[in-house]
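Notes follow the structure.
The complex appears here minus one protein chain, its other protein chains still in place.
Entry: subunit A
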Amino acid sequence: MKVHVKNWHGIAQWRWDTGHSDMDDDGEGDVCGICRVPYEGCCPSCKMPGDDCPLIWGECSHVFHMHCLLQWIATSASKQQCPMDRRPWVTAERKANRDDNAAR
């Protein structure tokens, strides 16, 4: 017997590749440390999730909604630091270290 698949309408969810998400298969997922909204949601100033409200990855391994972080960095109190660990904020280069993150 052979099964030939002609057409398949599947359903999938997209997730941000935050590098450390495989732990929460079922949970609500990680939230942005600034606005406390899940990464797959959108920051308070956006209406559409996904590409319209992207994430920003830091060298320090912390991930935020881009809009949230930019707003934070724009304040003088931020001193250009990551709000989580107070290290100077450096945006990570994604393409290069993607596989590293995934492997971790």
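The rule is simple: a residue touches a chain if its C-beta (ideal position, glycine included) is under 8 Å from a C-beta of that chain, and two chains touch if they have at least 3 such contacts; residues count from 1.
One rule holds for everything that comes next: contacts and distances are computed from a predicted model.
For the chain that is left out, the UniProt protein name among "DNA primase large subunit", "Anaphase-promoting complex subunit 2", "MIP18 family protein" or "Monothiol glutaredoxin-5, mitochondrial" is "Anaphase-promoting complex subunit 2". One chain of the complex is left out; on subunit A, the residues touching it are 1-17, 26, 29, 38, 40-41, 47-51, 54-55, 94-95, 98.
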